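Following this message is one structure expressed as structure tokens.
Here the complex is missing a single protein chain, while all its other protein chains stay put.
For chain A:
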Amino acid sequence: MNKTRAGISLALAAMTLLSACGNGGGNNDGGEAKGSGPASSPAASGAAGENAGGKLKPEKLKIVLYGDESNRMKELAKTEFNDIVKKEINAEIEFQFLPWTEYGGGKTDLMLSTGEDFATYTDTNYMVKSVAKGLYADLTPYMDGPAAADMKKTVDDNSFKAFQLNGKQYAVPVGNKPNSGEFYSALVRQDLLEEAGMQSVSSLAELEQFYDKVHAAHPELIGFAGTDARRMLMYEYTDKNLYWQNDFLAVDESAKDDKIISWFETPEFKAYAQIMRDWYKKDIIPKYAATNTPQLTSDWNSGKAMFWSGTAARPFEGAAAISQAVPTAKLENDFLSRDLPKISRGTYSTAWFVSANSPDPERYVLFFNLLQKNQELYDLFAYGIKDKDYTLDENGRLARLTTDSLVPDWLLMNKNFMRFDKTVSEDFIQKYKAWDDDAIISKTAGFNFDNAPVKNEETKINGVFSEFLVPIASGFVDYDAYFPKALDKLKAAGFDKYMAEYQKQFSAWYAAKNG
């Protein structure tokens, strides 16, 4: 009896102490940030009464973004952004920024698990995992209604399909940009290429020739600023049009079948590993790449590398960073072959989801719609206030007056609305906009693997991948000497079961799609 009483009094004492301090602090600082759920401020309704949003009851939305919040973003979030959102959809908006490490896990998971009301962006992997746990709101009911009407026009339809599971829309795509052939091109430093007396590279031999010539003149530069060139070099070691699903599995897009290819077990992988081994021996990939991969990115950004794997946008996205170090730097995408169609996974940048506990997911959908509704709103969220944050010249070219980023522009990037600065040539813009014209949508687009049945195997093979397969794939060690052992490890980790499960799910999905 006494024991019980002692226990209870202890618990009570602890709780009193903790809650007293907790509330005390809450009253002093940042109490407003906690607001969530259906609670709404009465002040909002009056102001928005006459506007389009006035028919809706006031609501509070919380948007989580990752990365740094700039000072200008802070200002705008409280003023213009909030005003326009209130006017259009009668909601108060709060942006919360988290460190990138919390993306797809960490605090994001905690916030989802504790049922907080918020929305942020996701990728297909994270979506499948979270939907299995019931953490995302089902947004299907709002997709055909007026809430999503505008973005249905400005965002590609295939992008919506990519974020559906069992016919239900769990995330809303954002962005519409040429995405095909991602990392399949060689992004070369055109200024160095021209210095070496060359115009472009169209084969492995030419790429290596480029390295040799530049290396002779600038021995301090490294060649390839990465450790993964399987896509860029694909044209060299195979006639198939391989499209990777993850690090282990690929499909051949030129074949009309549902066959999943185990990448590491193909002769193509062997050929690729040997090219990479040569590169590593020749120092095209620097020796420190094995232990210090992040350094490669820094090297690239400070203009100390000759080529990297390219995307449609990288020539102008990356130019800003490099030209700080090397003002004359020019970037150009070259494919090592041109006769295979580029593969696209869809034109989205990412997709928004809404937490399952949100009382009003529709309002979030309205907000996502707002972001890609028209040029005016796009300009506001991506670039800020005209003549204060940016100016436009007579050709509609953009000059930003502040370096502070607002809603991250990689996220919004929509080819219908995006603006270029005047250093980007008209030629390039035409090329960029037409980048996807000869592309095909991957036959796997819209397929999302449910890893639940093979979760353990997946964890184990990922371990084998980083410990044994990466060194071979990046050329740090010799294929012949190390691959048999790595393959044994992979099999022992249950790769065959994983692969069989993947093939089973994909075949079923493929048959349903084409059936």
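Just so it is clear, a contact is a pair of C-beta atoms (placed from the backbone, for glycine too) under 8 Å apart; a residue touches a chain by one contact, two chains touch by 3 or more; residues count from 1.
Note that in this section contacts and distances are computed from a predicted model.
The complex has one chain missing from view, so what does its UniProt entry call it, picking from "ATP synthase subunit a", "Methionine biosynthesis protein MetW", "Carbon monoxide dehydrogenase subunit G" or "Carbohydrate ABC transporter permease"?
"Carbohydrate ABC transporter permease"
Of the residues listed, A:Glu59, A:Asp117, A:Glu182 or A:Asp436, which one is in contact with the missing chain?
Selected residue, touching the omitted chain: A:Glu182.
Looking at the whole complex, which of A:Thr79, A:Ser203 or A:Ser298 touches the chain that is not displayed?
A:Ser298
Please identify which residue in A:Gln190, A:Thr350, A:Asn414 or A:Thr444 touches the non-displayed chain.
If we include the chain that is not displayed, A:Thr350 is the one touching it.
Taking the full complex into account, find the residue in A:Gly67, A:Gly134 or A:Pro359 that is in contact with the omitted chain.
Touches the omitted chain: A:Gly67.
Using the document's contact rule, name the residues of chain A that touch the chain not shown here.
Given the touch definition above, chain A has residues 2-3, 6, 10, 18-19, 21-26, 28-31, 33-34, 67-69, 74, 96-104, 107, 110, 113-114, 121, 123, 125, 177, 179, 182, 220, 228, 293-294, 297-298, 301-302, 304, 311, 313-314, 317-318, 320-321, 325, 349-350, 410, 413 touching the missing chain.
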